[in-house]
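Below is the structure I would like to discuss, written out as structure tokens.
Shown here: the complex without one of its protein chains, the others still in place.
For subunit A:
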Amino acid sequence: MIENYREALIDLAYLVSAVALVFGLKRMSAPRTARSGNQIAAAALLLAVAVTLLDPHITWGAANIAVMLFGIGVGTVASVYLARIVPMTAMPQMVALFNGMGGGTAAVVSVAEFQRFAASGAVSVGEAVSVAFGTTIGSIALTGSLIAFAKLQEVMTGRPVRFPLQLPVNVAAFLGIVALWVWLLGLAGGVTVVWLLFALALVFGVLLVLPVGGADMPVVIAVLNSMTGLAAAATGFVLDNQILIVAGALVGASGSLLTILMSRAMNRSLANVMFGAFRVSGRAAAVAEAKPIREITAEDAAVLMAYANEVIVVPGYGLAVAQAQHQVRELADELEKRGVEVKFAIHPVAGRMPGHMNVLLAEANVPYDQLFEMEQINEEFQRADVALVVGANDVVNPAARSDPSSPIYGMPILNVDQARNVIVLKRSMRPGFAGIENELFHMSQTRMLFGDARESLMKLIEAVKAA
């Protein structure tokens, strides 16, 4: 009887945890309540983990306790340390790394549970499907996230990686996974098949992310996030554990929604993002005939902004690379002191993950009511005296509106070209990541200020003070 009470207690605690999770997520809908929302979710998660320790199946042998404590200790210490020191500019790779860890957990738990099923005799179809799903998706999320991490951390090249026979190799790996599924679900397969599935899915995760370029990472990270969520839900089926199903489904929904939003913001299908590199690339950097560009000195740019009514700042990934978020805030403060209205226009895929720019600017103490989404601010560029583009390129390229032959045609962009003056901070005239010529840089109202974004901003700050 006691055991029954214990299990009832665990189940009820899981229920409380599930409800609290949803409440926590609801509070994420406004910046004012978001932090407490995350804390509620944290409490819910800790409750669920804590009551799991009451599970009557846990044997509490010395070795079990040692493995558990050592594992949790190592994981917690290492990741909390990383979480506390990671700079905000490196947030995409941090999220990718943690995501991979979750995927890995789902995979190893699925593999381990299958061994238990197999040892206890007959494996049901439901168990086999759950294990196959958790193992496959979890493993893909693990190695896919690690490759994404390596690309973002620049441990490896951020460009799409291609090698001979890549498409046949990828297709073969995929068909191999399908074959192992069929084998496993035919209930003919044993533990060995699950191990093979685990190994092949790990390889497939690498193959899947290798051909995706760094600029497409906002989509990839969202996809991987969604996959890990679904892998966790599959683990819930494996363990007959409702809270895992609920938590995994919430994450799966969140990741899918962000995937849709990010793909839409690039005007590309998910398939195009994930497999686009396999197309024969006809977009070879069209080095255009030398069109005129007009440079501007920091002093002149500063005067232009200091006497403006409204300046809209458009940050891009270059801001993160130059770690110039504090300088851009300082410039905004100087301008506001002079009565200039300063706003920030944030494109949904600026940076390397959804919302990346908002976090950087929040870190630099830019109040969030100064940050505007694309739809909120696009009408306003025509009233702005100056648009200051800091390290953004494709998201302000008017070719997306006007040139049907451009690879980014149809992508929603910030209407920077409608501002009276455009100042572009850029390291050099090297074309952006996609290798696409940007007409904006050659327009008559555009002035280029070359150099490292951080140094250029510091010069601008000094010049505005003097102006």
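Rule of thumb we're sticking to: contacts are C-beta pairs under 8 Å (C-beta built on N, C-alpha and C of every residue); 3 or more make two chains touch, one makes a residue touch a chain; residues count from 1.
Just so we're on the same page, contacts and distances are computed from a predicted model.
Q: Tell me the UniProt name of the left-out chain, picking from "FAD-dependent oxidoreductase", "proton-translocating NAD(P)(+) transhydrogenase", "Ribonucleotide-diphosphate reductase subunit alpha" or "PadR family transcriptional regulator".
A: The missing chain's protein name, per its UniProt entry, is "proton-translocating NAD(P)(+) transhydrogenase".
Q: Who touches the missing chain here, A:G144, A:G189, A:P315 or A:P354?
A: A:P354
Q: Where the complex has a chain not shown, which of A:L239, A:M266 or A:A399 is the residue touching it?
A: A:L239
Q: In the full complex, which of A:I58, A:L167 or A:A466 touches the chain missing from this view?
A: Final answer for the missing-chain contact: A:I58.
Q: What does the interface between subunit A and the hidden chain look like in terms of residue numbers?
A: Within subunit A, the residues touching the omitted chain are 21-22, 25-26, 28-32, 34-35, 37-39, 41-42, 45, 48-49, 52-53, 55, 57-60, 63-64, 67-68, 70-76, 78-80, 82-84, 86, 88, 91, 94-95, 98-99, 101-102, 104-106, 108-109, 111-113, 115-116, 124, 126, 221-222, 225, 228-229, 231-233, 235-258, 261, 341, 343, 346, 348, 353-356, 358-359, 362-363, 365, 367-371, 373, 376.
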